[in-house]
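Here the complex is missing a single protein chain, while all its other protein chains stay put.
Entry: chain A
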């Protein structure tokens, strides 16, 4: 029989039981759409995250308080929400000394964050107050739209000056210049010395424009009442020097903190490379998780297909008997039912593909990353559906092909 005729025959058989075919397809539809979404979104998210991280520069490392298990990959205590008080301004100053760390270019500091409420033109604004040193702005690739920020001297004397995020500035002053004005944060009035360029968010969730940056010493003394840091950022001369600098910083801090056993480190050093590694690890785990869901869905869907094909073979026993009596060989019958199973999964795969692409497009729009359809996202699901069609269609098809025509012809 011609290929076209076979396909027409198979489609006819599926069309006769439209509702049943459609319900059978659901598992495949969900599975394939999950696969497509994973592949299509995964790439977009990865590009997006890598881009964000690389904007910080590849010659930068961060030191956070508290040790971390599992060398460079496990989360340090500070990230897990535990306050660790082992990192100080003196530590940062020691790192900044070229005699200790020859490759150092600049060192930035940051305190813990705290919250305040200020009165804007259209009501109250929740502000996150962050104590930093001047180098923090350049280390974080933040540029000034107005003014130029505060100086090392402001840090030294714990001056009451502030740099505003763009959103905050706009809500308080509109288009008018803000530098030179004063705002009240908690109980003190601060002189505005700079406004940051707009833009910037932490993965699209936290708006950096609502931050108010004050000297790190001011934050420690007037707001937090502590003398430890939450982060020290270090820029070194170049990307290749980062591992050498890491070792220098590590030795310096161990010496300063009287630690000999690396297991007892009370700080964690992270480079961009670590961050990339971590992100890839997280992405990998997430992808694996979604892939597992997709695989289970495909498996269930595939078993559904096998089930419905077995039902179909039983229902059409007489038809099979007749075809064999009239000269169909085993492989004709096998081909007929296998083709039916493959077409069934292929239709499911197609529906799932459309659904998955739409899903990936929607998440890309919502997440703000570029929608990108790769060859893998098209070929892999297609290959998978054909594969599943064959795997789950072959058993019913073999059953059909082996029917004894005498028995089959008399089947009621």
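The rule we apply is simple: a residue touches a chain if its C-beta (ideal position, glycine included) is under 8 Å from a C-beta of that chain, and two chains touch if they have at least 3 such contacts; residues count from 1.
In this text, contacts and distances are computed from a predicted model.
Mind telling me which option in "Peptide/nickel transport system permease protein", "RNA polymerase sigma factor", "ABC transporter domain-containing protein" or "Carbon monoxide dehydrogenase" is what UniProt lists for the chain we can't see?
"ABC transporter domain-containing protein"
Hey, which of A:303, A:325 or A:362 is the one touching the hidden chain?
Considering all chains, including the one not shown, the answer is A:325.
May I ask you to list the residues on chain A that touch the chain which is not drawn?
1-2, 5, 12, 16, 318-319, 321-330, 332, 405-406, 409
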